[in-house]
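Read the structure below first, then the notes.
Complex shown without one protein chain; remaining protein chains in place.
Order of writing sets the chain letters: A, B and C. Residues in each chain are counted from 1.
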Amino acid sequence: MDKKIYLDYAATTPARQGVIDEMLPYFGEYYGNPSSIYEFAQHNKEAIDKSRDIIAEAIKAKAQEVFFVSGGTEADNWAIRGIAENYKSKGNHIITTKTEHHAVIHTCDFLKKNGYEVTYLEVDADGLVNIDDLKAAIKETTILVTIMYANNEIGTIQPIKEIGKICKENGVIFHTDAVQAFTHIPIDVNEMNIDLMSMSSHKIYGPKGIGALYVRKGIRLRALIHGGAQERNRRGGTENVPAIVGFGKAVEIALPELTEESKRLEKLRDYFIELVHEKVPYVKLNGHKTKRLPNNVNISFEFIEGESLLIMLDMKGVCASSGSACTSGSLDPSHVLLAIGLPHEIAHGSLRVTIGISTTKEELEYVADSLVTIVARLREMSPVYEDYINKEIESIIETKYNLEGVI
Amino acid sequence: MDKKIYLDYAATTPARQGVIDEMLPYFGEYYGNPSSIYEFAQHNKEAIDKSRDIIAEAIKAKAQEVFFVSGGTEADNWAIRGIAENYKSKGNHIITTKTEHHAVIHTCDFLKKNGYEVTYLEVDADGLVNIDDLKAAIKETTILVTIMYANNEIGTIQPIKEIGKICKENGVIFHTDAVQAFTHIPIDVNEMNIDLMSMSSHKIYGPKGIGALYVRKGIRLRALIHGGAQERNRRGGTENVPAIVGFGKAVEIALPELTEESKRLEKLRDYFIELVHEKVPYVKLNGHKTKRLPNNVNISFEFIEGESLLIMLDMKGVCASSGSACTSGSLDPSHVLLAIGLPHEIAHGSLRVTIGISTTKEELEYVADSLVTIVARLREMSPVYEDYINKEIESIIETKYNLEGVI
Amino acid sequence: MYTKKVMDHFTNPRNMGDMDNADGVGTVGNAKCGDIMRIYLKVENGIIEDCKFKTFGCGAAVATSSMATELVLGKTIEEALHVTNKAVMEALDGLPKAKVHCSLLAEEAIQAALWDYAQKHDITIEGLEPPKETDHHEEEEEDF
Partner (left out) sequence: MYTKKVMDHFTNPRNMGDMDNADGVGTVGNAKCGDIMRIYLKVENGIIEDCKFKTFGCGAAVATSSMATELVLGKTIEEALHVTNKAVMEALDGLPKAKVHCSLLAEEAIQAALWDYAQKHDITIEGLEPPKETDHHEEEEEDF
């Protein structure tokens, strides 16, 4: 494959050259263990502190409130399990939503199997949580609300500030998985009353294998990974110095560019959405139209199946995703698409395109054109489309969603 | 500081150039998420599989029995907690030793606080577990024995094969923390009846932030980090591809060199031990003389305190450690040194020198010479030494250990 | 992920399309599991003279249906009945574990089309069962 158009930035991003350059000396040159006493290793301790400062500042937190972990998944697990176990005496009820990342859902499922009560809030057709539902769900025994900042599949941004306010008013701890939101939209943990927040480096042009959990001062969070005295006794394990340095650098580069870059991405995003709707019939945008991550497009193509679509795109050099990368390999359609009420038929035929720093208008035009051919080809092969043409069935998109398609 | 003599290889190692070269393309070039369907990411999936194969082969396991985690600490936590939680119905008793790494001890402590019974076996003056003690400790409710392969502070190698045999005979699961042993001494998980084994990359010239847990087929191990379907559903989180590739490469380089390099290190180790005993009075080797990691030297210097010694060595360009790096910053003397029966007085004055690929005879001679000066200087400053000279107290090393010192 | 053969049959599916006046048509699978296969047969003197398919589904679903049509074309009904999912998989040089169910679906699609042919022509084909709704999703490897 000669051409490569990467449109899966929500799955992972390349580390920026500036990030790689910053990390590089820490592999072979400044390799010391930051817990060591000698000067040589103290340099690494300072490097870690610098990254911690950068990340804390980016979310308006204090440095002591930022803890490094191995990624977004560990951050989610730690936050939820740590609070659940430590506040057990106060209650056993956790509130989350049906559209969380598996790192959150499966941790909640695990707790549910182990004596906790979990409420999985419904979302509306755009993927938004209903604030009144949240209010109604909170009870005496509620110890934690965990609702993601922005969805990784459909891009919908939740009303985090309102959620934070309600949690605060009710004395309930609030965790948010901000893996997809961090450095894409401005976050202020105080203004939004966030008590714990998960971040991941490889989604923001930093290295893989590193992330952070923000823990508001005063929150008692039991360790998930016990061991040495690293991370102020809260997370054992020799610090992943190069990755921490790279993560810090990625944030340092991304933050000043945030406003401008997100504007650029939003424009590209909306252009592409429009283009596909113009060129391909029987399509439906999933997720909220405006309360949406600047880099996320998620579209269902009726009568066809997503994996075939992805493979054909791949053969044209286009890297995209269907559902989330984490669930590919699984045969069930994405839990997020089902949660927003998509029938299985069209949930299966959805495509996630997530754009990023290298994405151009020309790339998206190429992809839109490719989609025209590919979708037509797959519909030609589809017995469901045949049934539709023979008027044996109706178009779900036409009837249920009133989205007109032109053949 | 111009000169740098790094003698803290047990704390962490530099990544080899060959390892760095191997990892490098995976940061900015082959950055795809291995769970993605497109060709571009499939390459990374294969890269992970290759590393898994290398590591499995190195310990005579099957590839499906090797799971990547964020480091040795996570591997220890996962193994112990996972077994404890999954085999609860069978029993609640865990056996470990008093000289385990904090990743093991603190996880056991945590379980103890949560309804498990933990036996912390004593060790002898060399740090060895007594096999009869182990036999005696196993009872109906015992579900797990976790005993480290080789100690990170004093280098003592446990009789793993015998331990494994006893565990097998008694139907008890056996976990070993092999973080310090892996690629330093040959390991065969089948011959040694090991059911779970922790490994860490940054101790063997691989990158930080990656490790592996061997889990024998058939052992049900509950996930510690829930999330996506990575690592065959057992460990969520986007794979740390560059680190996994680097870890594999580190093993690939180290393994063929094992025999020769460990011989070289053993010679250097014994030469240095001899040199120090010749040149400095009132010193005592900690750990077993022969059942000992090839790269480990741990010596107590009577009448002086370890941190001062380390700082003075640091000023001469020598990076070494006192106790384990993870516990420095703590004020208590190492739990390992206390467990082998060292009195506080001399436990405080211990030095760990761990050698590695770059270590030369000349370096060690320089360090021995430095020790002569430094130890003399610190003794001159020491009120305890003054008391000894004034015959107000006796030398512990002389009286308790019968090790003669010459002034 | 897929073998070259699978990719070949996915990108250049054989016998893809519909058929006027088919002697038998079988549709199996459902939207819930994400795969629907339809097989058209033309049978003359007990021999499958023509065979077409349409498939809604993943790469493996398309490839297995394409391969299945190839395998039954020119065969007797008897022989076609013995085109198992294993035969389809082998002919494709294997399938990922998670995709084995596609080959089962292909086998069933052929049988469903044969069943339809038998019904329409009022004949009995020995050993042929009426098609039933099945779900071929494998259990997750182990449950922790």
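Side notes on the structure shown:
Note that in this section a contact is a pair of C-beta atoms (placed from the backbone, for glycine too) under 8 Å apart; a residue touches a chain by one contact, two chains touch by 3 or more.
Model, not experiment: these values are computed from the prediction.
Contact with the chain that does not appear here is found for just one residue of B:Lys135, B:Lys263, B:His344 or B:Lys361, B:His344. In the complete assembly, the contact with the undisplayed chain comes from B:Phe303, out of B:Phe182, B:Tyr205, B:Phe303 or B:Tyr401. Screening A:Lys135, A:Arg220, A:Lys267 or A:Lys361 against the full complex identifies A:Arg220 as the residue touching the chain left out.
Considering the complete assembly, chain B touches the hidden chain via residues 303-305, 307-308, 311-312, 315, 329-331, 333, 343-345, 348, 380-386.
In this text, only the chains that are shown with their structure count from here on.
Between the Cα centres of chain A and chain B there is a gap of 36 Å.
Averaging C-alpha coordinates per chain places the centre of chain B 56 Å away from that of chain C. Here the CA centre of chain A is 38 Å from the CA centre of chain C.
Looking at chain C, no residue sits in touch with two or more other chains. Shared interface positions of chain B, i.e. residues touching 2 or more other chains, are given as 37, 223.
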